[in-house]
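With one protein chain removed, the remaining protein chains of the complex are shown where they sit.
== chain A ==
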């Protein structure tokens, strides 16, 4: 995976050439702020870009080191296994970081997906039906296992949860 890693390193460096040194052998502690990451053409218009940056950053606020950057694009690449992608997708959609996708998380997801075009009544209906369909142990929220079970039934997941770099 040397080629892909080099490509990603140059993309990372391109975001802030004055901050990122060319030589990483002494492991410099360089973190790029979220604003730079969010300005990448692949993420610029993605409604979930903030959550993606938060999930993959070490401190959870969107500022990424090179390792976090490599992690992010390797999980979002073609070669990552389905379970790994499902795990990170779950974390992305879990807005309040409580390891459950509850109703409020779902509402935020649906609103981001549709740019607030649905009426609140429709959003509520959608969230109820999603929980009804996917919640297996009936606690009113989706746990990681529920999410993974649902993802297994969706063959398109691997091709949609993929960013080309």
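Methods note: a residue touches a chain if its C-beta (ideal position, glycine included) is under 8 Å from a C-beta of that chain, and two chains touch if they have at least 3 such contacts; residues count from 1.
Rule of thumb we're sticking to: contacts and distances are computed from a predicted model.
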(Q) Suppose you had to identify the omitted chain by its UniProt name; would it be "Histone deacetylase", "Palmitoyltransferase", "Transmembrane channel-like protein" or "S-phase kinase-associated protein 1"? (A) "Transmembrane channel-like protein"
Q. Where does chain A touch the missing chain, residue by residue?
A. 1-4, 7, 41-48, 56, 58, 67-68, 70-71, 76, 79-81, 83-84, 87-91, 93, 99-100, 106, 109-110, 113-115, 117-118, 122, 125-126, 129-141, 143-145, 147, 150-164
